[in-house]
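Note that one protein chain is taken out, while the other chains of the complex remain in position.
The first chain written gets the first letter, and so on, giving A and B; residue counts start at 1 in each chain.
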Amino acid sequence: MASEHYVIIGNGVAANAAVDILRQGDPDSRITVISREFFPFYYRHKLRFVISEELQEDQIVVRPPAHYREQNIRLRLGQEVQRVDLKEKTLYLKHMEKVHFTRLLLCCGGWPRIPEVHYTYRHHFTIVKGLSHAREFKEKLAGVKRVLMVGGDLVSLRITETLLRMGREVLFLIDRDSFWPLTLTDEIRTEFAERLTKHGAEVLIDDEITGIEEVAGIEEGTSGYEVTTRREKRISCDLVGAFFGLVPNVEFLFSSGLDIDRGILVDDHLQSRNPDVYAAGDCAQIWNPAINNYWVSIGWENARLLGEVAARNMLGESATAGAPKESALDYEGLKINTSWWHIYD
Amino acid sequence: MTELNGIDVTFRICGAAGDGSLAAGSFLNRAAARMGYHIMNIDLYPAEIRGFGKSVAHTRISDRPVQTPGSLADCLVSLNDLHAITELDTLAEGAVILYDSKPPNYVEEDEAIAGFIEPGMIGYGIPLGELSSIATKSARSRNIVALGALSGIFHLPSEYLRDAIRERFTRKSEEIAESNIRAFDLGLEYANTRLVKADAIDFEERVPGARDDVVIVSGNEAVARACLDAGVRLYAGYPITPATKIMEILAKELPKQGGVVVQTEDEISAIGHIIGGGFAGKRSITATSGPGLSLMSEFLNLAVMAEVPVVVVNGQRGGPSTGLPTKTEQSDLNIAVFGGSGDSPRPVLAPADVTECHKLTVKAFEVAEAFQTPVILLTDLFLANRVEDITWPEGDLAIWGRYENRIADPVAAEDFKRFVITPDGVSPRSIPGTPGLHYPATGLEHDERGMPEYSPENHLRMTEKRYLKFNTLRDAWPAPVPEGADGELDVGIISWGSTIGSAREALEHLHTTDMNAGGLFPRLIWPLHEDALKEFSSRSRNLIVAEGNYSGQFANMVEAVVCREVIRITEIPAGPIPSERIIEVAGGLNR
Partner (left out) sequence: MTKDTGQSGAGKQASGYPFSDPSPRVSEHPRDFDYIRANIPCQWACPAHTNIPGYISANAGGHFDASYLINRASNLLPGILGRICSRPCEDACRHGDPDLGTSVAICHLKRVAAGRREEKVPPEDLVFERTGKTVGVVGAGPAGLAAAHSLKMFGHDVVVYEQFDHAGGMLWYGIPEFRLPSAVIDEEVGFIERLGVQFRYGQRLGEDFTVADLLERHDAVVVSAGCTRPYELGIPGIDLKGLYAGLDFMMRINRGDIPEVGERVIVLGAGFTAFDCARSALRCGAKDVSICILGVEELLTVTREEVLEAKRENIRIESLVRSMEILGSGAVEGVRFARNRLGGLDKRGKRKTTPIEGSEFVMSADTVITAIGQRPDHTFSASGLDREPVFDEEGRSDVEGLFITGDYLSGASTVIESIGSARKTATLVDEHLVGRTRRKAMVTIDPGEDTHRQRSWDFIEPQEMPLLPFQDRFDGHSAEVELGLTSEQNLEEANRCYLCNLKYEIHIPDCIYCRWCIDQCPRECIGLVKSVESTGGHLGTAIEWTERWDEVAGIVIDNERCIRCGICLRICPTQCIHVRLVNMVERMVIEGEVDDGQ
């Protein structure tokens, strides 16, 4: 049998869990990991400490590139797959290189969701997903006194905490899209607001942005924003952080022939419509009879498990994803499910 | 190697022939030198005149004088990924790679340099082709876009680069110049607005100050300029890499001074021409490379025998035979020194850098005339093509002695003995056409009047005379001055020609260690200053001879003089020997 070339798109926890299993199970195969980020595999949840400069970048690294060399794994960092041709089993990279695979594992994760209603001024939003965002955020913070947080998700709560600790004013706008994909009841919303207020953030409930205008910032050469809302408030701030959750990063798979809904549709073996293509982690959309719904994983542990399951199946075993264990973020007594999000709620 | 306390950056601009990598390199040199930096540039290009081979402009820019082009690159510019990928192992730690982020066609796996960039390198992707097309309606100015990007990334003052570009293209047309400036500006703007600087190279911080008297010249250009300065009247030659450039320049410039350039049918004819010129009392020169020098061997003997002053420049390249026409080597030393039939002594000079290419060419004419002999000037491809910032030498070149053209006095013309035996071996010569001073000049052994004479006694006398001249020259040419530490040396490094730069750089480095190191770098390679060599050898616990050939041609000569085995660094890496190699060898020696 000709030797396999496993290509993994993504270099997060799901990808790395899979890579370990693949290397172990098929020592002579070619393995290539392609990641959009030009930075080795790192702890994403520690990004806020990079923002606050409590940690240096290299302190959040899980695995340095040397690890991959030792394991005879080709690590392609900072490279973006633009198109997948399943018939030719070829990936087309943004820098115009082709990569051929025999089996493909998609661990391309999520990307910050910007609701379409905000498209007109989306370029004024600052997002935090990857390390480059954290760097940018950190850099921008230098000239920032007042931050407007819109949306609201797990990351935003942590960042708010960090910002307040760094002595910045935080204004939190909880609108109808906040805490997507959860639907907040009025009660929970009020509770959130109270807790945020207790921490020192200012909270606006039940309002939404209708326009953002860039204006000169407090320091020369910086820029600030004038934000208008549905309730005709005018808010001045130096930075607008957008936190509307993550959506699977699957746009490059459109018209590849894979089934894409919100995420990549896979069965409970994490196999896609194409027998040589699997998906794991935050980009996979899985039907789970136990919860009677499609689900998309959230969180480190889920992603790791899914990565392993996918890899085992790629090696010819038969592992199933199973139901995710329920775990919750305890935000001072308020429980938020951090295990998965349902596609429809 | 970028050092914290200064700018020392090595660029490699790599493309296929026709991508303009060499042109980009030349703009970079010019601009950097005008800013006041020191530069050394060497272009590496394919053997074929037109083809798709790799060509690389390698430029080192430093705020201190540079001895070598440096071996590891701090910045690789890829104008052709397939070629540039082969350059990846020449990169220094943390090197910057600049590449076309949007080439027009997909390439196969592992054929894009962007695919090889990993942490530890810094990649800047720029849509070179697209920006070029926008600026000049074709992809031909990708090199210029890349220059603009370099200017933006490293804060290389853009005006100097624009001037260099404008100067070059204005010759073609104003429109071409402007569209190239546009290409430059697009690259600059892209770098300034779209790239996040991730490297620490910053020229703007420390521009050493513009210099006006600086010129950017190659070894070949320095030789050609020296010909003009020395009043050459005849150049005859047949084109050959790497010497052709000398003829190209002289063909344009020499007639303006009333001189003549003849492109002959071959090298034999070329040297024949200049022997005629030298015989007629006019400064005459030819330039060639190894294969040409072989063809000239017999006529060189004629010049020795007839005591005719000519200068032969030999730009060495890889051999034997056609060999490696575009790769440098120092392997013609044996043929230069020993290539004659019979006992055929001829002085051999070897310059160490571009400035010396000028100085020693001038000196070669003086020596040729003063000692009535052919003189061989050994450059090599690396030296001939490499570009440095220099100021044209002025005034006295007495550090290499003073020589006078001894011309016979027509008043005392009775019984003119052209080859009269004198205490120093030099006989006054006459210029043909001087009444009463005519004489036969042939390749036959002759008596003092020049008449054929085959007796063993005469042959011995005349051979002695020819060697006596040679000793006179050695005495007149100041002995090489040892460099580096005095007294007992842990290591003494002897080198010649273009390898001297690497040896000097190695010495500089060794001085930062606790090693006592010194160097001896003769420019008059033959005849050798034996006493100087012996003295240096006696002070050196370890004696290294570093040169760019396989068989240790100079080492053999040195060993014969110093009567000990030397440590040989005799390498043919198809480029200059890196100083790191010499440091490595020296560092590993017992003290």
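The criterion applied here is as follows: contacts are C-beta pairs under 8 Å (C-beta built on N, C-alpha and C of every residue); 3 or more make two chains touch, one makes a residue touch a chain.
It should be emphasised that the depicted structure is a prediction, and the values quoted were computed from it without experimental measurement.
Student: So one chain is hidden, and I want to know which residue out of B:T86, B:S138, B:S455 or B:S538 touches that hidden chain in the complete assembly.
Tutor: Within the whole complex, the residue contacting the unshown chain is B:S138.
Student: Tell me which of A:T190, A:T222 or A:N293 is the one touching the absent chain.
Tutor: A:N293
Student: Just one of B:E130, B:E307 or B:E505 touches the chain that is missing; which is it?
Tutor: With B:E130, B:E307 or B:E505 as choices, the missing chain is touched by B:E130.
Student: Considering the complete complex, identify which of B:G6, B:P104, B:P320 or B:G342 is in touch with the unshown chain.
Tutor: The one listed residue touching the chain not shown is B:P104.
Student: Going by the touch rule given at the top, which residues of chain B touch the chain that is not shown?
Tutor: Listed in rising order, the touching residues are 18, 104-106, 127, 129-130, 133-135, 137-140.
Student: Where does chain A touch the missing chain, residue by residue?
Tutor: Interface with the chain not displayed, on the chain A side: 82-83, 92, 96, 116-117, 119-120, 210, 254-255, 259-262, 265, 273, 287, 289, 292-294, 343-344.
The criterion applied here is as follows: only the chains that are shown with their structure count from here on.
Student: For chain A and chain B, what's the span in angstrom between their mean Cα positions?
Tutor: 58
Student: Help me check something: in the complex, which residues belonging to chain B touch chain A?
Tutor: Chain B reaches chain A through residues 99, 101-112, 114-115, 117-120, 123, 125.
Student: Where on chain A does chain B make contact in their complex?
Tutor: 38-40, 64-65, 75-79, 92-100
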